[in-house]
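Yeah, one chain of the complex is gone here, protein chain that is, but the others are all in their spots.
Here is subunit A:
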Amino acid sequence: MSMATITTEEAAEMTDSAFYVYGIVPADAAVDVLDASDGMGSEIRLVTDGPVGALVESIDPERPLGRRRDLVAHSTVLNTMAAHGPVLPMRFGSVVAGGAAVVDELLAPQRDHFAALLEQVAGRLQFNVRARYVLDTVLAEIVRSEPEVAELRRRTADLPEDASHYDRIRLGELVARAVDVRREAHTRRLLEGLVPHAADYLVREVSGMDNVAEVSFLVTEEQRADFEQAAEVLAEEWEGTARVSLVGPMALYDFVPEQ
C-alpha cells in the first residue's frame, strides 16, 4: 500500500474512531519517504488542511499506548520526516477522536500557527550528544591522584563489608566527588566544543556513575558539517577516558517552540 494523502473533505468521511497523531508537516511534505522505512508508512496517512497536514494512523482507542512498537514507530516516523523537511512532533500518545476532528479540532483552528512554526523549524535538526566515562580508567586516575582514596581503598580492600562500612562510604564519597569534579570539567569542555556550532542546546539531567553529560543540540543545515566534525574531535580527544556518541539527525523533540 502506498502513502495516502487525504484532503479535508475525505477526512470527514474517515469513520475510524481514533487517530494517533505523529506530527504536523507541510501539506506538500514528501510523505512517501515513510514507505521506505521498515514498512512503517503503510498505515500512516497525511490529512491536509490548506498549507498544513497531520501525519495520522488509525488506532484502536481501547489499546493502551506504550508498547515498544508504538515508541519506535513514533520516533522512526518523525525522524524520517525530519530528514526530508520540517516536522513538528506531537507528544507521544496524542490521539484525536475521528477523522473530522483531525481537521476541525487539530488543524483548522491552528493552521496559521502551525504554518508559522513549520517555517521556523525548516532547515533545523536535533542531535543528541551523550558522553560516558570509561569508568575504570577514570577511577584508576582518581586512585592515583588522591592519596586518601588510595589509602581508604587499601584499608577496605581486605576487610569484610560490615567491618569497613564507614570507610567504604567515605571512600565512595571521595570518589563520587572526584568524578563530579571531572564531570563538570568535561561537560564544560563538551559545551565549549559544540555550542559554537549549534543554534541552541539543552543540557539534560544525567544519572549513573559513568554518565558525563547528555546534551540536545539544535543545529541548522549550514552548521551540520561543522557540528559533526566538532563532535568527532571531542570523541578523539576523550578516547580512553569517555565514549562520545552522537544520535541524529532527528526531529526537534527538545526545541519545538512554545505554544
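Brief remarks follow.
Note that in this section a contact is a pair of C-beta atoms (placed from the backbone, for glycine too) under 8 Å apart; a residue touches a chain by one contact, two chains touch by 3 or more; residues count from 1.
Here, contacts and distances are computed from a predicted model.
According to UniProt, the chain absent from the figure is "Gas vesicle protein A", selected among "Multicomponent K+:H+ antiporter subunit G", "Ribose ABC transporter permease", "Gas vesicle protein A" or "His-Xaa-Ser system protein HxsD". Check A:L46, A:M81 or A:L139 against the missing chain and you find that the one touching it is A:L139. Annotation: of A:A30, A:V72 or A:A163, A:V72 touches the absent chain (contact as defined above). Think of the hidden chain as still there; on subunit A it touches residues 21, 23-24, 61, 63-69, 71-72, 74-76, 78-79, 88-97, 101, 105-106, 109-110, 120, 128, 132, 134-137, 139-144, 149, 153, 156-157, 168-169, 171-173, 175-176, 179, 199-205, 207-210, 214, 218, 231-232, 234-236, 238-240, 243-248, 250, 253-259.
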